[in-house]
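Note that this complex is displayed minus one protein chain, with the remaining chains in position.
Now for chain A:
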Amino acid sequence: MEPFHTVTGPAAPLLAPNIDTDIIMPKTFLKGVDREGLDVGAFNLLRFADGKPNPDFVLNKPGYEGCRFLVVGPNFGCGSSREHAVWGLSQLGIRALIGTTFAGIFNDNCKNNGLLTIVLPPETVAMLAHYASNPERNTFTIDLAQQTIFLDATSEEIMFDIDATRKDMLIKGLDPVGVTLEHADEIRAFEALHKENQPWFF
């Protein structure tokens, strides 16, 4: 997992509510057995029309090349558990998502892949969306250690909250399985007791 320190780049607005994982990663891209080649799948039905880039889609417009951040509408990532949605966004170069609410499974998938999700109040998200919507003023810098979003356009700095464990995992790019397996003895002891109490589960 790529550690997250400080990232600078353009932000784009995708403000519709309930952008689901079918939209983020359509079913035709779910037929692999690995995590590769999903950049083309991300937002595929919106990004391409008749096999060509759709000029109306924000990521295809001038000023959004190399987009690193998306300012998104409420409940982004709802629907299917497909982690392919997160793999695709990462492969497209997206490092952070900023919104008011994220769907639960999707949010966990982001955490497990080093994709930062930032939750802010609606008025702050609206302000960031305003700058993200202007391709000449849409450069943000996100510093995870400092928990800040810096706006190039105004030199304004916005603070965000993130839980300490999640922050630590993202900054260090830790392998969560390895971290848990350090407690293997504890899991085994719990399991033995659990089996004693409810042998029918085993």
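What we mean here is this: contacts are C-beta pairs under 8 Å (C-beta built on N, C-alpha and C of every residue); 3 or more make two chains touch, one makes a residue touch a chain; residues count from 1.
The definition used in the following text is that contacts and distances are computed from a predicted model.
Hidden from the displayed complex is a chain whose UniProt protein name, among "Sugar ABC transporter permease", "Phosphoribosylformylglycinamidine synthase subunit PurS", "Multicomponent K+:H+ antiporter subunit E" or "3-isopropylmalate dehydratase large subunit", is "3-isopropylmalate dehydratase large subunit".
Check A:Leu30, A:Met127, A:Ile158 or A:Ile171 against the missing chain and you find that the one touching it is A:Leu30.
Interface with the hidden chain, as seen from chain A, comprises residues 15-18, 20, 22-23, 26-27, 30-35, 45, 73-75, 78-83, 86, 101, 103-106, 108-109, 112-113, 163-165, 175-178, 180-181, 183-184, 186-187, 190-191, 194, 197-202.
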